[in-house]
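Note that one protein chain of the assembly has been removed; the remaining protein chains are unaltered in position.
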Amino acid sequence: MSSSTEVVKRQGGPDARGPAGNGSGGVTWLGRWAERAALPVAWLVLFVVFAVLSPDRFLSMGNVSNILGSQSILFMLALAALLPSMVGDIDLSLGGVGGLAAIAIAVLNVNHGVPITLACLVAVGIGAVCGALNALFVVRFNTGPFIMTLGTGTFFTGLIFWVANSTTIVGVAPELSEWTYLRSLLGVPVQFFYCLLIMLAIWYVATYTPLGVRALFVGQSREVAVLSGIKADRIRWGAFVLAGVIAALAGVLYVGTTGSAGPTSVDTFLLPAYAAIFLGATSIQPGRFNALGTGIAVLFLATGVAGLQLLGAQDYAQQLFYGAALVLAVTISRYLRRT
Amino acid sequence: MSSSTEVVKRQGGPDARGPAGNGSGGVTWLGRWAERAALPVAWLVLFVVFAVLSPDRFLSMGNVSNILGSQSILFMLALAALLPSMVGDIDLSLGGVGGLAAIAIAVLNVNHGVPITLACLVAVGIGAVCGALNALFVVRFNTGPFIMTLGTGTFFTGLIFWVANSTTIVGVAPELSEWTYLRSLLGVPVQFFYCLLIMLAIWYVATYTPLGVRALFVGQSREVAVLSGIKADRIRWGAFVLAGVIAALAGVLYVGTTGSAGPTSVDTFLLPAYAAIFLGATSIQPGRFNALGTGIAVLFLATGVAGLQLLGAQDYAQQLFYGAALVLAVTISRYLRRT
Amino acid sequence: ANDAASSEPGTAVSAETIAQLKTEIAAGQEQPQWAAQGPAFSVAGLAGKKILSMPVSSQLAGCDSMARDVVEIAKSVGMTESTYFQNDGGPAAWVQGMNLAINQGFDGVALVCGIDPAALAPQMEAAKQAGMKVVDMHLADVSEAASPLIAGQTNGQFNDAMRKGVAAALVDANGNAIDALVITSNENPPSIGMEQTVKDEFARLCKECGVESINVPIPSYATDLSGAVRSALVRNPDIRAIFTVYDAQTPFVLPAIKASRVPAKTYAFGGDEQFVKLMADASNPMGTDMGPNFSWMAYTGADQLFRVVAGQPPIPAAQAYSPYRLWTPANVGEFTPPNFGFGDSFVDGYRSLWLDVPGA
């Protein structure tokens, strides 16, 4: 009898409470607001610190564009990972799905001369199929999503190697780069706005529609959702399939950015993407995976990395920052919740 | 409020049950045994298939030694990952811990001329400290282990790059290789027996001692463990620290095997290690992370990979095998449980 | 973009130096000719033996095809059981390949594209004990000492490639002082010497030029490289030359240059087909890419391997290398199959060194 706890609660978000004895009833108003705002405030602080340390460079348009635009693949993949997590699942195959979409575009466009638009559409279709496959195994066959998507993800990676013949395929039609990475709006690559759009859409649906409320229950207490007549399985299917589609879009952005696709591509973004959604779950709606929090987490991490790079820090400094930021953000938001 | 479900039940092992209404009372005796034995049987089948396909090579002593010995780093890391998982946590930093231990040995021995034995001891100490750090943040500060160890793991990786100056350090004293990779017992590298020993120790303690029963409570029903007067936090501390130590041993084996240590080393084994423990949780004691199951899973995967390599299969075939094995093993054990 | 080459001639580098650099560049752009690096020898004893050929990573097209070529060449001299070992790169995979070779009684192993034998010292030791000869192909710069762990090695002119790159960058800058960025991946050993070479060359030729470097580990290319280059270009918009020690960095560096709208170009080492091809597209800000021909390197490596397996002394590490060719947008038109601008002199050349080929 699996009870209703899940990812964010036990392993992840700030709600992962310990054993009995840590009361949660009495969170003060101030504490709650402090917790909600902790990450945005940290982002602001980071911004100010870098702006003071290196005002002319950090505040340059080029840098702002870099911060907002350079992490679009991560942003998109995090949005993909967000959906199954919101409904209490986890999908570790999304890196593989994105990679498969990317290699499909490259193979179709470069090796078979398929027009790039069509190739992208096929890639998105592949993403949906992969998502449906995950749903089939996890939801229909009722297995654990962690191990199952680890398995399907490895399988998808095998397919990538097969399709790509283990090498990098370059020379994808430059129109794609034009429409993702090169063209910019207000000085920021358009792909950032694609991510923003999807983020806002997820946030709106989750917060302002009945479907969002139902998904919340599926994520928080699945049995309750089922016994309230919610078609939990259908919502979980939807989350997996949509996650596959968005992961495929991350693959499209990857191809757009690099003009190429290789055996390892989008999958390297998977753990950072999970870091972002878990970090985001400490903020805005603490204890729940949420879209705005995810977006802020991505930008927070991107700002830190870009700032350190501008200051000429070594590559290890970025990793130390990344790790320390996660640890501190989670610890502080945990602490704020207590006071 | 966190209830007692956790990793293996919701996300992982075959116990991940669906919503209300899936009665679980009616597991037949046969079904239970079939489920327990599914993985060992699959291993046997795999062995026979390869033996038939390529009798002279596959059954050669060299190959058996390869199967048993080649995956020792993975085996050791899987044993490390097993401990926190058994008590309901998850530690994603163990790859980083192992890598840090490996680079510490290389730096101490090669750059500072520290005797190899002392260097290994220091590495193990580092593993314990890293484990304690994880425990401090996760257990003491009561945060979610998934995001927290993702953070500490990234931090440890940053340290590795720092210490190693992003390069591979070569030329570690050959005695270490002698005592791990080169020397063999019954034709199998001794490091395999180290893993076997630790596996048996974990299995014995978990199955035949009161401490094991207590850890089981902590892993399966943490609140109940606290109510029963079990020092759950102390057990979780122990698991994290011991996991750090064993991960450091994986680092030692890595240095022994390659005679070197680089910025990425043990961490590449982390996801396969989790695949192995989740796969192992479908077997022997289905629904629980267990040491014997983990060992069998490691050997099952090693056999498949070695066999495919012998047949000269492309590397994508190995990944397809790996992925398909996970998906099928979990699905079948789920199915057996139902019938 | 305002091309530096079209600007007024600068004074940072003297005109005669520029002229001299231009000659060097012109020489580098020529198609190389084969020359014997050692005496002819009998390969009759190789018949029935077998080698295993393992690339640093099968994901690198050039290394992958080179490793496969080595197998084909070995088969052509009677080592018909030779096999290729496909892998995803990294010590763990290499250990597996070495184990397989040792356990299955191979006579020789080709480590293709510079797998550092010191990073596999125990395997080298085990191979030695098993009487198996290991030859590492395209391992280190010719200036470096040979590795004592292996039976033989072939090298590359990594540092020279960087020298040519610096020359091209200075010529492109038309004598103006520029800043340069070197992107290293230090877990790959030649990377360190290449970075130093770029710094030394700039120090020698252009005192006013600045050189900075960033290190990006190979597994982090996809996640970090573009952002790191963009940040570097924000930090120093005077960077005009980006040296990639490894041309697999190219797909990640180009978009960063394009998006930052800084008129910088890449000066790469590699010669990998995938990336040299990109030069034909004028919209890609690529200066030069210098590198070997992988078929040629397969022959050079096979030659060395045959020598040690046949019990001959290996060619000294300083002389065992395949020549590089400097690719620029000007001569990239010659980068065409079958031999991608290297001709076929090496095939007949090497075959003439291998005497008594069984069945021939």
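Each chain carries a letter (A, B and C) given by its place in the written order, and its residues are counted from 1.
Operating definition for what follows: a residue touches a chain if its C-beta (ideal position, glycine included) is under 8 Å from a C-beta of that chain, and two chains touch if they have at least 3 such contacts.
Please note the rule applied: contacts and distances are computed from a predicted model.
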item: Chain not displayed: protein name in its UniProt record ("Sugar ABC transporter ATP-binding protein", "NADH-quinone oxidoreductase subunit N", "Heme exporter protein C" or "Sarcosine oxidase subunit delta"); value: "Sugar ABC transporter ATP-binding protein"
item: Chain not shown: contacting residue from A:67, A:226, A:253 or A:281; value: A:226
item: Of B:130, B:182, B:198 or B:216, the one touching the omitted chain in the full complex; value: B:216
item: Options A:212, A:238 or A:312, residue touching the unrepresented chain; value: A:212
item: Touch list for subunit A against the chain that is not drawn; value: 1, 3-4, 9, 15, 20-21, 23-28, 207-210, 212-214, 216-217, 220-221, 223-231, 287
item: Absent chain, residues of subunit B that touch it; value: 1, 3-4, 9, 15, 20-21, 23-25, 207-214, 216-217, 220-221, 224-232, 287
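Quick note on the criterion: only the chains that are shown with their structure count from here on.
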item: Centre-of-Cα separation between subunit C and subunit A, whole angstrom; value: 37
item: Whole-Å gap between the CA centroids of subunit A and subunit B; value: 27
item: Residues within subunit A bordering two or more other chains; value: 166, 314-315, 318
item: For subunit C, residues contacting two or more additional chains; value: 58, 86, 88, 215, 217, 219
item: Residue ranges of subunit B in contact with subunit A within the complex; value: 1-22, 24, 88-90, 92, 137, 139, 141-148, 150-162, 166, 222-223, 225-227, 232-233, 271, 274-275, 278-279, 281, 314-327, 330-331, 334-335
item: Complex interface listing, subunit A residues touching subunit C; value: 57, 60, 62-63, 65-66, 69-71, 74, 166-171, 174, 177, 181-182, 184, 189, 254, 257-260, 262-266, 268-269, 272, 302, 305-306, 309-310, 312, 314-315, 318
item: Footprint of subunit B on subunit C - complex, ascending; value: 58, 83, 85-88, 90-92, 95-96, 99-100, 102-105, 116, 118-123, 125-126, 186-187, 189, 192, 215, 217, 219
